[in-house]
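One protein chain omitted, others in place.
Then we have chain A:
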Amino acid sequence: MADMAETTETGGRTEAHSAMASSIRLGFLLVGLAALAVAPAFLYPVFLMKLLCFALFACAFNLLIGYTGLLSFGHAAFFGGAAYFTAHAVKEWHWTPELGVLFGVFGAAVLGLVIGFFAIRRQGIYFAMITLALSQMFYFFCLQAEFTKGEDGIQGVPRGHLFGLVDLSVSTNMYYFTLAVFVIGLLIIWRFVNSPFGMILKSIRENEQRAVSLGYSVQYYKLGAFVMSAALAGLAGGVKALVFQFATLTDVTWQMSGEVILMTLLGGIGTLIGPVFGAGLVVTLQNYLATSDFPVTIVTGVVFMACVLLFRRGVVGEFYASRLGRRLGFEHRR
């Protein structure tokens, strides 16, 4: 281990460098967490909770595109679907909120398994089209089905008591519950990406043919990532249903699938925290525009175009790839 700090034959990347990058990352993370912990004292909690839900949603989506290169255009089905499942379980079956959310996650995972099963054999635009088509089918199912209450959606969902103890109708309690779910979600993603399974996913993205020739059934690995991504999107959707106390068709529309792509692209594909920034940007923008006369879609469209032109790698990706980011030991390839 004497060569730990020595420069490798490329001259650039050393272990000391990436150690620095990970401590910087950890520092940012702690600051971010601290900021989120005290945020409700300064900002409207519902806005913050919305932000956290969408940030988790975007991170879940990024798990798929960033680590397997699959662009899904149907993730609203998992997000909005889970919102319905959670809302139904909590309102009609009187389940506790944590069980309701888990039910949403489970439902989203099953949906992910079905949609993923059909889509995974295809690549690129075909994959995107199949996910879009199947999620649209799910949209029409939600429109017609009994339990989703059609155009009205499921309204008046009680937040209930967490583990039967903590009253989530108290806004701060709900906020910290949401924050905890968000942090757990990120930890799961982080573990998933940095696991033996994640290593195989990475190798498939790097060179699929080679992975096949080493005996890996790449479809199963991709399907695994798809289901995990769907389940985590469901986690975000389930919590969102509790936050807003309703589940409606809005969250299963194709526009919602598009929005999460936007968030992820803005923040930076393939970076762990990029999508959090992207989601923050989009949600904040929508919040401000909602009270102004500007048409929201046009402005987000313009911002999106500007960002794509200026920051091709997304905000965070662009930072990693910048001279400063590289000097600090971050790596970004794409």
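Rule of thumb we're sticking to: a residue touches a chain if its C-beta (ideal position, glycine included) is under 8 Å from a C-beta of that chain, and two chains touch if they have at least 3 such contacts; residues count from 1.
Basically, contacts and distances are computed from a predicted model.
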(request) Leaving aside the chains on screen, match the unshown one to its UniProt name from "Dihydrothymine dehydrogenase", "Acetolactate synthase", "2Fe-2S ferredoxin" or "ABC transporter ATP-binding protein". (result) "ABC transporter ATP-binding protein"
(request) Among A:Ser169, A:Asn194 or A:Thr284, single out the residue that touches the unshown chain. (result) A:Asn194
(request) Would you indicate which residue among A:Gln155, A:Asn207, A:Thr284 or A:Thr297 is in contact with the undisplayed chain? (result) A:Asn207
(request) Based on the whole complex, identify which of A:Leu132, A:Val218 or A:Ala233 touches the chain you can't see. (result) A:Val218
(request) Extract the touching residues of chain A with respect to the undisplayed chain. (result) 8-10, 13, 15, 191-192, 194-200, 202-203, 206-207, 209-218, 224, 228, 333
